[in-house]
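Below you'll find the structure I mean.
Of the protein chains in this complex, one is absent; all others appear in place.
Let's look at chain A:
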Amino acid sequence: MNENLFASFAAPSMMGLPIVVLIVMFPSILFPTPSRLINNRLISIQQWLIQLTSKQLLAIHNQKGRTWALMLMSLILFIGSTNLLGLLPHSFTPTTQLSMNLGMAIPLWAGTVITGFRYKTKASLAHFLPQGTPLPLIPMLVVIETISLFIQPMALAVRLTANITAGHLLIHLIGGATLALINISATTAFITFIILILLTILEFAVALIQAYVFTLLVSLYLHDNT
């Protein structure tokens, strides 16, 4: 267990040089560019997964929304692969950094909002007032809807950061507890080890689910604005 529980979330460096950019770029080499019509097994499986995901994500979109297909698929692949790589021991997970997630969430959200205001100005403005609102509630609801709009990118970023960070912290804590309990009580240490295994399985699921949720929400914001 680390002396400092939060040491794994610090910006990584090697021989004094920051290597966070290399770590962020690393997942891209796990997705080779297809160079043939019929590719090898790895690329074929990746293509099948990408096709499955993109068909499901883009089904609700019109032609305008589907121009975002590359962006959305890149997003889900990046977040999913980064989260999964972060589950390797002693690795740094870029998506535990709020700065990184805000850097993804804010431009994407702003892009959807600006797209909406540019191409469907009336509908985008009317969206702030739900249809059928009673007259006395109109001002309050407009204010509430405006606030909820500006909270969307914050919620996107904080949701991803908190889920991944909390999972990693729990793994650290329960792993440390298992080690500490080995000399005290083998049975309790075994039970804690089982909990650690279950938690690791959960974290695998959370890594993929959070990538899907992030991308799905961006896709839904886009759908509202196209």
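The working rule: contacts are C-beta pairs under 8 Å (C-beta built on N, C-alpha and C of every residue); 3 or more make two chains touch, one makes a residue touch a chain; residues count from 1.
Just so it is clear, contacts and distances are computed from a predicted model.
The complex appears with one chain absent; UniProt names that chain "ATP synthase membrane subunit DAPIT" among the candidates "Nucleolar GTP-binding protein 1", "ATP synthase membrane subunit DAPIT", "Thiamine pyrophosphokinase" or "Proteasome subunit beta".
Among A:L5, A:L22, A:A126 or A:A166, only A:A126 touches the chain that is left out of the view. Screening A:L70, A:V143 or A:I191 for touch with the missing chain picks out A:V143.
Listed by residue number, the positions of chain A touching the unshown chain are 122-123, 125-126, 128-135, 138-139, 142-143, 146.
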